[in-house]
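Missing here is one protein chain; the remaining ones are kept as they sit in the complex.
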Amino acid sequence: MSDEAITPRAPGKKVPIFSVTRVWTIAMSTVTQLVRMKTFYFLLAFALLLLVVGNVSFASSPAQALSTLKKVSFGAIDLFAWLFAIVATALLIPRDIEDRTLYTILSKPVRRGEYLLGKLAGVLVVIGVSLAVMFVICSIMIIWKQVGYMADEQAGGGRKEDIAASLALIAKNGFRIELAAAAYASFLKAAVVAAVTILLSTFASSSLFTIIISILVFLVGHAHSMATDYWLRETDNSMAVQMLLKVFKIVIPNFQLFSFSEGIVAGAALAPGVLWQMTWLTAGYLVVFLFISLIAFVDKEF
Amino acid sequence: MSEHAVEVNNLTKVFRTGIGNQYVVAVDNLSFRVEAGEVYGLIGPNGSGKSTTMKVVLGLMAASKGEAKVFGLDSGDIRARNEIGFLPENPYFYKHLTGAETLKFYGKLCGIRGKKLKARVEELLEIVGLEDAAKRRLGGYSKGMLQRIGLAQSLVQNPRLVILDEPTAGVDPVGSREIRDLILRLKEEGYTVFLCSHLLEQVQEVCDRIGIIFEGRMRREGKLEELIKIEKQTAMTLENASPELLAKIEDLVASEEGASIVETGHPRTTLERLFIQIAERRSKEKASAEKKEEAS
Partner (left out) sequence: MKKLLQKIPKWIQILTFLAVFGIVRAPFEDDLRMRLVSNGILLPPPAKDALGQLNQSALMGTLGGLRSIVSSYLVLEAFDHFSLKEWEELRSDYRVITALEPRDENHWRNVVWHIGINATANMEVDEKIPEFERMRRFNEYAVGAIELAEEGLGQNPDSAIIRLQLAEVYKEKLNDSCETARVYGEMIGLPDSPGYVKRFHGYYLAQCPGRENDAYDHLIRMYRESENNHLPSLIIHIKDLEKKLDIPFALRISDPYPPLPGQGRAKPENPDGVPDFTDPAPK
């Protein structure tokens, strides 16, 4: 070792109530961790899936082929988003506790809320980047197929009005910029799922437990609005069932609401203000679930 | 008023185990102080309450009763953690980060940024001798390297208090010696060092004061020399003493009323010192062989 002098610093530096730098540092460390776990290799699998779906089609028409391509690719985007949100988030905090990395982090001037927020932010950065890349891959594929089908139609011959009708149908089922909103919808859903998983991981004993319970919560969150529609209207259901459904509705997020990507992909027009409302709702979920996670985590002993 | 670096007053920590009213008292009414600038060793066997005490001082746990303070601040206060550098027993760091990235990470958590952080990281890597391994991930580090990077991260924000948890556990004698030398150097530089260990002989060489904890309670505490000296006995080691000289000394002791010779014989080195001697000798041989090669 060298004989470099070490000078102890002056005492009593103030610690800010909230430090964006610390949150961002933890977030970027989380991003690095997830990237070095080779999560982005999934994107290759996604691109391959699109190539297969785009070129092997049992559709009866180009319009339907495009519709199938869009549905499968955005369905895969949605699936990746929420599944990754659960698995990645469930690995983070329990692993830090098991490996005791948390000791060295919390022995620095880091508030527990900053730690939780940093972890969540890191996961969301990875999901956001992944979704953006997947959307670009998806768009390129759809546009490429759309251009090809349109060229085939024009070269195929036939009446002008028939060709025009076919081209219009292809265009209707082809690429629209509103599809970006579908990817954004998947991101919002994943954000809420990640917040729920963070809450569960603050008191769960292991990553596996967190993953299983998070998936169950997600499925219940999807099902309870259907269940509400079906069973709460039937008067011969027991009070217990009705109470249980109401409890689920109050406690568990309504994930079905975040599935509006399917409607956009199917061709529904995006009403003005919907994205803003869903964004605000997501922000509400994140704030509340992070706050509740902090309640569970602030006094946790290690 | 000179504040204590660490002040623990009537600390009690109780853990609930299982369902119902079963509990374990890990620390029982513990009190001690660590003065600024000294090296204090809290020693005791496994399960004696050392780690629990240390976690309370670090703010990782709250006391059931009593208090712990760091430079006058409650240990749960986040400002207290600005004063502390912590070297854990095992390398509790992210294995996916490189050495340099690890130091940058902890530096940023302490509020150091930009060029200052970069310079500090380079400085620390040089101090602990890990410049060549800076870009390697911690997953590929040896135990000794992990200890060194751990030490570096504990010093990243220039804390006033360094807490070392079993700093030499699992480290070879050469590494242990280096860590001990570093602790002494930290002391010279004005750091307060609070270490926990169950390796008693190694602690003996560095600590100014010692607290012996057993079953959650402080059993003995005080300056090292006072604790370990055997009252009424004096040790003397002679070199090249002739048998005649030894006989004269024996006669002298016999003539003194109340004094007696307890033990005579050749003093023994320790296995550790022997290991170090061999390693140092081998290191010198290699260095001179290299010089000869360069000259030829």
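By letter and in written order, the chains are A and B; residue numbering begins at 1 in each of them.
Just so it is clear, a contact is a pair of C-beta atoms (placed from the backbone, for glycine too) under 8 Å apart; a residue touches a chain by one contact, two chains touch by 3 or more.
The structure displayed is predicted, hence computed values, not measured ones.
Visitor: Missing chain touches which shown chains?
Guide: A
Visitor: Check each of A:136, A:165 or A:208 against the chain that is not shown and name the one that touches it.
Guide: A:165
Visitor: On subunit A, what residues meet the omitted chain?
Guide: Against the missing chain, subunit A presents residues 58, 60, 63-64, 67-68, 71-72, 74-76, 78-79, 82, 157-162, 164-165, 168-169, 172-173, 189, 199, 203, 218-219, 222-223, 225-226, 229-230, 249-251, 254-260, 262-266, 268-271, 274, 277-278, 281, 284, 288, 291-292, 295-296, 299.
As a working rule, only the chains that are shown with their structure count from here on.
Visitor: Roughly how far is subunit A from subunit B, centre to centre by C-alpha average, rounded to an integer in Å?
Guide: The computed centroid separation for subunit A versus subunit B comes out at 47 Å.
Visitor: Within their complex, state which residues of subunit A touch subunit B.
Guide: 1-2, 4-9, 11-15, 19, 21-22, 25-26, 29, 32-33, 36-37, 99-111, 299, 301-302
Visitor: Can you name the residues of subunit B that touch subunit A in the complex?
Guide: Spelled out, the residues of subunit B in touch with subunit A are 55, 58-62, 71, 78-79, 81-84, 86, 88, 90, 92-94, 96-97, 101, 105-106, 108-111, 113, 123, 126-129, 150, 153, 155, 157-160, 178, 181-182, 185-186, 189-191.
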